[in-house]
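With one protein chain held back, the other chains of the complex are shown just where they sit.
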Amino acid sequence: MNNLQYAKTVLEELNHTLMSINPEKADSFVELIDEANEIFCAGAGRSGFQVKGFAMRLMHMGKHSYVVGETCTPNIKEDGLLVICSGSGETKSLVNHASKAKEVGAKIALITINPESSIAKVADVVIEISAPSPKSAKEGDIQSIQPMGSLFEQSEGLFMDIAIMMLMERNHMDSDTMFGRHANME
Amino acid sequence: MNNLQYAKTVLEELNHTLMSINPEKADSFVELIDEANEIFCAGAGRSGFQVKGFAMRLMHMGKHSYVVGETCTPNIKEDGLLVICSGSGETKSLVNHASKAKEVGAKIALITINPESSIAKVADVVIEISAPSPKSAKEGDIQSIQPMGSLFEQSEGLFMDIAIMMLMERNHMDSDTMFGRHANME
Amino acid sequence: MNNLQYAKTVLEELNHTLMSINPEKADSFVELIDEANEIFCAGAGRSGFQVKGFAMRLMHMGKHSYVVGETCTPNIKEDGLLVICSGSGETKSLVNHASKAKEVGAKIALITINPESSIAKVADVVIEISAPSPKSAKEGDIQSIQPMGSLFEQSEGLFMDIAIMMLMERNHMDSDTMFGRHANME
Partner (left out) sequence: MNNLQYAKTVLEELNHTLMSINPEKADSFVELIDEANEIFCAGAGRSGFQVKGFAMRLMHMGKHSYVVGETCTPNIKEDGLLVICSGSGETKSLVNHASKAKEVGAKIALITINPESSIAKVADVVIEISAPSPKSAKEGDIQSIQPMGSLFEQSEGLFMDIAIMMLMERNHMDSDTMFGRHANME
């Protein structure tokens, strides 16, 4: 198959996952972001890269955003929001972060394949992505031609980019204002 | 607009960008990866996150892949390939990397909006993405409802995931084999 | 106090910590590194920066070294060695990494303030640094004028640089050969 044939299938898969995301949950996700004083973003592996892209856009919007594990990330406090991207919802380090966030009274938003997971149980809002799990494919699961967690990772990235546009709309922001905060040393 | 309405437009935009990628160029890109002994991946900002996702999948395939700027990345040599993601094709640090790679006789693959850029001029293959540039919107440019370079970044990420499937097909690899190399500490 | 007065005290403190490191343990540490096929380095916060500096030097020596959590770090296997830097020896994510490493039969080397810690209990070699713990200062503890874990972090960094020289001596390596592997894109 050539790149165009693969692209066609990937876009059909993304159409399925993105169109299945509950709009009320999406609104709650956006509201939590909008109200948070500080937003801490966490994810492992390729989900980590997607959530870093989100943290960067939040910075462009003038939000106090941080990536868990980066150098200048402070302690999370009561008025903080922890955004976790985790397909399984069971990644140990992320479960630890979630329980620490709960302990201090912070809020948690989770993007996951698994709405019954340990992190989902303590989250204030859960965005469910209908993508196959790389670890535990079961009968009846969503199908994907893509390897491992790729469909989930793409979908969470695109969903967070959509959430950015919803936040821009709520706050009457435009791309040029955001571009003004773009790092000038890179 | 709610998330589903935004999703519809984003998917239409991605359909445009992905379906405009030249299949012969895509094949050359995949071939360069397949033949390289060591693959060095470089990008700044959100393009950097996308190319890191690619570097990680290459590692899952058993390739010797590295991210420029990470701790254990060695010097690039004659048999190396440098994969650069840069919307403008002019990011100074990446222009420097490209000229160093050329100097030692390594090959260069570029994913960019700008096929006339400085990096494009020294690249062995250029994948052009028809997305608007955040810095220099001109009349006649591709339109996007998305802020800054988002459409480019999404498109390059999806294209590299498609390249992974083309590599898997060439090498008769499956998701389970790749999952076996997935980091077990994270 | 000016910088010279502080320097005098810091150097006295470092003289105390470095001169208290057990030479037999140091030899065992160096031997484990020398025999390992792949070396995985892990640490949080400022200890993480020190262990990354070690991972980089190991790469300069031609070793297969990785930093846990970086993009191209594969799964640890039976012939791997996990080097952990942790003052408390109780950092949750590092405890998880240690137990995963044990599970696959890999070896563990720990540099710590606390030789009774959870990680110390499963480690094959423990390098004890006589520095105060930032979290749980107790009577009889080592004193330092430095804040938080600074003395520990400095000492572990210097100890690992010393281990590099011991490895160079064992393998008849010199600085120029190592410099040849230094990243040429940075």
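Labels for the chains are A, B and C, by order of writing; each one numbers its residues from 1.
The criterion applied here is as follows: a residue touches a chain if its C-beta (ideal position, glycine included) is under 8 Å from a C-beta of that chain, and two chains touch if they have at least 3 such contacts.
The structure presented is a predicted model; accordingly, all values stated were derived computationally and were not measured.
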item	value
Residue of C:Ala44, C:Ile84, C:Ala109 or C:Ala123 in touch with the missing chain, whole complex considered	C:Ala44
Among A:Val67, A:Leu81, A:Ala109 or A:Ile129, the residue in touch with the chain that has been omitted	A:Val67
Touch with the omitted chain, as defined above, among A:Leu18, A:Ala55 or A:Leu151	A:Ala55
Absent chain, residues of chain B that touch it	69, 92-93, 96
Contacts of chain C with the absent chain, listed as residue ranges	1-4, 6-8, 10-11, 14-15, 18-19, 21, 23, 26-27, 44-46, 49-50, 52-53, 56-57, 60, 91, 93, 134-135, 145-148, 150, 153-154, 157-159, 161-166, 168-169, 174-175, 178-179, 182-183, 186
Where the unshown chain meets chain A, residue by residue	40, 42, 52, 55-56, 58-59, 65-76, 82, 96-97, 100-101, 104, 180-186
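One rule holds in what follows: only the chains that are shown with their structure count from here on.
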item	value
Arrangement of touching chains [line / ring / star / complete / other]	complete
Euclidean distance of C-alpha centroids - chain A vs chain B, Å	21
Chain centre separation (chain B, chain C; CA means) in Å	35
Residues of chain A whose C-beta touches two or more other chains	93
